[in-house]
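Up next, subunit A:
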Amino acid sequence: MTTHILTANHLAEGHVVFLGENGIWVSNANHAVRASSPEDKTRLDQSGSAAKAASLVIEPYLVEVEANENTNIPIKTRERMRTLGPTVRLDLGYQSGTWKPDTYAYTGEEIVQI
Partner candidate 1 sequence: MPLLKGGIIEDDSFLDLEDGASFPEGASVIVSWDRLRQDYALLAADTGRLGVRFPVDSDPATLTPFVSGLQVIALEFAAYTDGRAYSLARVIRTQLGFTGELRATGDVLADQVAFMRQVGFDAFEIRSDYQPLDIWQRTATAMSLTYQPDFVARQGFAPAEIFNKRRYAGS
Partner candidate 2 sequence: MYRYDNFDARFVSERTNQFRDQIARRLKGELSEEQFRPLRLMNGVYLQLHAYMLRIAIPYGTLSGAQMHKLADIADRFDRSYGHFTTRQNIQLNWMGLSNIPDILEELASVEMHAIQTSGNCIRNVTTDPYAGAIAGEAEDPRAVAELIRQWSSLHPEFSFLPRKFKVAITASEGDRAAIKVHDVGLQLCENDAGEAGVRVWVGGGLGRTPLIASVIRDWLPLGDLLGYLEALMRVYNRHGRRDNKYKARIKILLQALGLEELTRQVDAEFAKIDHIDPDNVRSELDRIRAFFAPPPLEESADEGTLQSDLAENQAFARWIQNNSVDHKVPGHTIVTISLKPIGGIPGDATSDQMHLIANLATLYSHDEIRTTHEQNIVLPHVRKADLHHLYKALADAGLGTANAGLASDIIACPGLDYCSLATARSIPVAQNISKRLEARENDVGPLKIKISGCINACGHHHVGHIGILGLDKAGKEYYQITLGGSGDENASIGEILGPGFSYDKIDGAVETLVDTYQSIRTGDERFLDTYRRVGADPFKEALYATA
(Lines give C-alpha, C1' and ligand atoms only; values in the text may rest on other atoms or scores of the structure.)
Protein backbone atom coordinates (compact mmCIF):
# COMPACT_ATOMS: atom_id res chain seq x y z
CA MET A 1 0.00 0.00 0.00
CA THR A 2 1.40 3.39 -0.93
CA THR A 3 1.26 6.50 1.19
CA HIS A 4 0.72 9.98 -0.15
CA ILE A 5 0.81 13.52 1.10
CA LEU A 6 -0.62 16.62 -0.55
CA THR A 7 1.66 19.38 -1.79
CA ALA A 8 1.18 22.68 -3.61
CA ASN A 9 2.72 26.13 -3.87
CA HIS A 10 1.35 29.03 -1.91
CA LEU A 11 -0.42 31.32 -4.35
CA ALA A 12 0.84 34.67 -3.07
CA GLU A 13 4.24 33.71 -1.68
CA GLY A 14 5.15 30.95 -4.09
CA HIS A 15 6.88 28.63 -1.66
CA VAL A 16 6.27 24.91 -1.31
CA VAL A 17 3.57 23.86 1.14
CA PHE A 18 2.07 20.60 2.40
CA LEU A 19 -1.34 20.03 3.86
CA GLY A 20 -1.02 19.41 7.58
CA GLU A 21 -3.50 18.71 10.37
CA ASN A 22 -6.68 20.74 10.67
CA GLY A 23 -6.47 22.12 7.13
CA ILE A 24 -3.31 24.07 7.87
CA TRP A 25 -0.68 24.25 5.16
CA VAL A 26 2.85 23.85 6.45
CA SER A 27 6.39 24.02 5.07
CA ASN A 28 7.66 20.89 6.79
CA ALA A 29 6.74 17.79 4.80
CA ASN A 30 7.08 15.70 7.95
CA HIS A 31 4.05 17.47 9.38
CA ALA A 32 1.87 16.64 6.41
CA VAL A 33 -1.17 14.41 6.84
CA ARG A 34 -0.84 11.03 5.20
CA ALA A 35 -3.30 9.18 3.09
CA SER A 36 -3.08 5.49 2.38
CA SER A 37 -6.58 4.36 1.50
CA PRO A 38 -8.22 5.40 -1.76
CA GLU A 39 -10.87 7.24 0.26
CA ASP A 40 -8.28 9.23 2.18
CA LYS A 41 -6.46 10.10 -1.02
CA THR A 42 -9.66 11.31 -2.60
CA ARG A 43 -10.30 13.40 0.49
CA LEU A 44 -6.82 14.92 0.27
CA ASP A 45 -7.31 15.64 -3.40
CA GLN A 46 -10.56 17.40 -2.62
CA SER A 47 -8.87 19.53 0.05
CA GLY A 48 -6.35 20.53 -2.60
CA SER A 49 -9.03 21.50 -5.08
CA ALA A 50 -10.84 23.49 -2.41
CA ALA A 51 -7.70 25.38 -1.39
CA LYS A 52 -6.99 26.06 -5.04
CA ALA A 53 -10.50 27.32 -5.64
CA ALA A 54 -10.12 29.51 -2.56
CA SER A 55 -7.00 31.11 -4.08
CA LEU A 56 -4.77 29.88 -1.29
CA VAL A 57 -2.51 27.52 -3.24
CA ILE A 58 -1.74 26.58 -6.82
CA GLU A 59 -1.04 23.29 -8.50
CA PRO A 60 -1.95 20.94 -5.66
CA TYR A 61 -1.09 17.27 -6.20
CA LEU A 62 -0.42 14.09 -4.30
CA VAL A 63 3.13 12.95 -3.68
CA GLU A 64 4.08 9.40 -2.87
CA VAL A 65 6.25 9.15 0.22
CA GLU A 66 8.10 6.65 2.29
CA ALA A 67 6.31 7.04 5.61
CA ASN A 68 8.62 6.59 8.56
CA GLU A 69 7.88 7.19 12.20
CA ASN A 70 8.68 10.90 12.11
CA THR A 71 9.39 11.62 8.48
CA ASN A 72 7.77 11.64 5.07
CA ILE A 73 10.43 11.07 2.43
CA PRO A 74 9.16 11.46 -1.13
CA ILE A 75 10.05 8.65 -3.49
CA LYS A 76 10.94 10.86 -6.44
CA THR A 77 14.10 13.00 -6.51
CA ARG A 78 12.10 15.94 -7.75
CA GLU A 79 9.73 15.81 -4.82
CA ARG A 80 12.51 15.22 -2.31
CA MET A 81 14.10 18.37 -3.63
CA ARG A 82 10.89 20.30 -3.14
CA THR A 83 10.82 19.33 0.53
CA LEU A 84 14.43 20.44 1.02
CA GLY A 85 15.73 22.92 -1.53
CA PRO A 86 18.35 22.77 -4.29
CA THR A 87 21.09 20.15 -3.82
CA VAL A 88 23.64 22.70 -4.99
CA ARG A 89 22.69 25.36 -2.44
CA LEU A 90 22.27 23.78 0.96
CA ASP A 91 21.94 27.27 2.41
CA LEU A 92 18.64 27.76 0.61
CA GLY A 93 15.18 26.34 0.96
CA TYR A 94 13.73 24.39 3.85
CA GLN A 95 16.97 22.46 4.42
CA SER A 96 18.77 25.68 5.34
CA GLY A 97 17.14 25.66 8.75
CA THR A 98 16.53 29.39 8.42
CA TRP A 99 13.41 28.83 6.40
CA LYS A 100 10.38 29.98 8.30
CA PRO A 101 7.68 30.92 5.89
CA ASP A 102 4.33 31.32 7.59
CA THR A 103 1.81 28.56 7.65
CA TYR A 104 -1.67 29.16 6.35
CA ALA A 105 -5.13 27.90 6.92
CA TYR A 106 -8.27 28.23 4.91
CA THR A 107 -11.21 28.47 7.24
CA GLY A 108 -13.84 28.37 4.55
CA GLU A 109 -14.43 32.09 4.74
CA GLU A 110 -11.04 33.67 4.73
CA ILE A 111 -7.39 32.84 4.71
CA VAL A 112 -5.70 33.31 8.02
CA GLN A 113 -2.02 33.49 8.61
CA ILE A 114 -0.92 31.51 11.62
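By definition in this document, contacts are C-beta pairs under 8 Å (C-beta built on N, C-alpha and C of every residue); 3 or more make two chains touch, one makes a residue touch a chain; residues count from 1.
With respect to how the candidates were assembled, all candidates are chains of the complex that A comes from, given by their letters.
What you see is a predicted model; the values in this text were computed from it and never measured.
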Options 1 or 2: the chain contacting subunit A in this complex: 2
Contacting residues of subunit A [partner candidate 2, same complex]: 9, 11-16, 52-55, 58-59, 75-78, 81-82, 85-89, 92-93
